[in-house]
Structures are given as structure tokens and as C-alpha cells.
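Structure in C-alpha cells, see below.
Left out: one protein chain. Kept in place: all the others.
Then we have chain A:
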């Protein structure tokens, strides 16, 4: 008696919980699906993702539908007599061949996109990216521009374990997704990224640019993107690389061509100034000796 009541109560609680979930979900912040992205290839990847997702949904409806029907219709409490058959070659051949054909249907567009993604020829510019524990180094090849990129100061103050925390993470803009030096790239140019690492394996991932590659010591990996919309795009290291793996953000700023040239010029001046400064100091030390 008591157990029956309790089980009824538990059932009600679960039902309520389930009804509340979709309502809650609506209130949640954006981001339950892959972003469409802003590069020539990311739209392709997104479409591929959705194609396979919908194929899975259709198969799920059929399979789970059959399961649910048999769970409700073919139960002993309804007085059903179990059928005697347990074999049917024709059916089994059909449900081996049809999935095979569906797979071929998926494989063709996937292979097409993949071959395009892996074509690194005819790029307009290239950046060498080196992963370190735990920051990135960017070297604009042939441009005399290179810099380190680390977690920004506010995120760093907020990410400390209590009681060393000086800021509340909720109050930091782009908490853990902001850096001191952003990567700036021009739009509508094929940017080749050459990836390597100095110590351990890292991975460079900005979801909206589409895809990631590992940065491996002793190996140079390639990836490319061509951003079509100006904006700021954020990502993170995606390969476990030690203690501060979670604190290696990547921020890419895509700008118009002229703006990019101006930025390059500015960087060059700054870096020359810094180098002069350093060499002045060095010669000062030498003089002192």
C-alpha cells in the first residue's frame, strides 16, 4: 500500500520535472547547435552535420516507433500470445542493404567536403601558430610580425581558486575567451594556418571558422579558412595539454583588407620599437661591463 503510494508520488515528480524541462530550455542562453560559422567551408560542415542529424532522426523515429508500439501493444498484461517466428532472411537482407545505401548517400558529400578542406594550395597568406604550455605564438610569415597571445588579465584574475580570486567570473566580459593579443586576419582571403607546438600537443579550435587541427611538437600541420564576415571569433585549445589547458583561448578578429594592412603596419612599428628598446638595453649592459 505504502510502496504503491510512494511509487505514484515518484512518478508525479518525474512527470513534473519532464514538463518543466522544455520551458526551461527556452530561457537558456543561445548555443545548443553547431554554429553556422563565417567561412567558405563552415557552412558546408554545418550542412553536413544537419544532414546526418536529420537522417539519424528519421531512423530513430522508425526504430523507436517500432519499439514503443511493441512495448505498448505486445505486452503480456494485454493477453498477447507470443508469436513463434524468429527468423526471416528477406527482412534481414533488406535491413542490411538499406542502411548500406544510406551510408553511401552520406559518404559522398562528406568525402567531397573533406577533399576540399584538405586542399591547401593557392593560399593568400599564412600564419605559423605555435602552441606552448599555456599560450600561443603567432608568426605572420613574410610580414615581420609575430607576437604571443595569452589569457587576458581580467579572466586570469577571475579564474583563480578561492581565496585568490579577485574578480567574479560572471562579471568578466568574455570570461576565459579573451586574450591580450588578438589574431587579426583580412576577410575574403585564404588564410593558411601552419600549426606546431613547442612542448606538448595542443589543438587550435575556433568553432565559427570550422574545424580544428592538432599542434604537435616536431610536426607541422596545416589548416585553412577564408572568413566571409568581419567580426571577432573565439575558441580554445582543444587537446589536454596540462594544468592550464582550460586557459588557452584563441581570439581571431576578421577585418577589411585596408584595416588589416593598417594593423600590420602598426604591429611592425611597435615591434621594431620594442626590439630597439631591447637592443638599447643590451648595449647599455655591454657598455656597463
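What we mean here is this: a residue touches a chain if its C-beta (ideal position, glycine included) is under 8 Å from a C-beta of that chain, and two chains touch if they have at least 3 such contacts; residues count from 1.
Please note the rule applied: contacts and distances are computed from a predicted model.
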"YciI family protein", "Acyl-CoA dehydrogenase family protein", "Cytochrome c oxidase subunit 1" or "arsenite-transporting ATPase" - which is the UniProt name of the missing chain:
"Cytochrome c oxidase subunit 1"
Which is it among A:125, A:158, A:232 or A:264 that touches the chain not included here?
A:158
Name every residue on chain A in touch with the hidden partner chain.
3, 7, 10, 14, 17, 28-35, 41, 44-45, 48-49, 52-53, 56, 59-60, 63-64, 66-67, 70-71, 74-77, 80-84, 86-88, 91-92, 95-96, 99-100, 103, 106-107, 110-111, 113-115, 117-118, 158-162, 165, 168-170, 174-177, 195, 199-201, 203, 205, 207, 210-214, 216-219, 221-222, 234-247
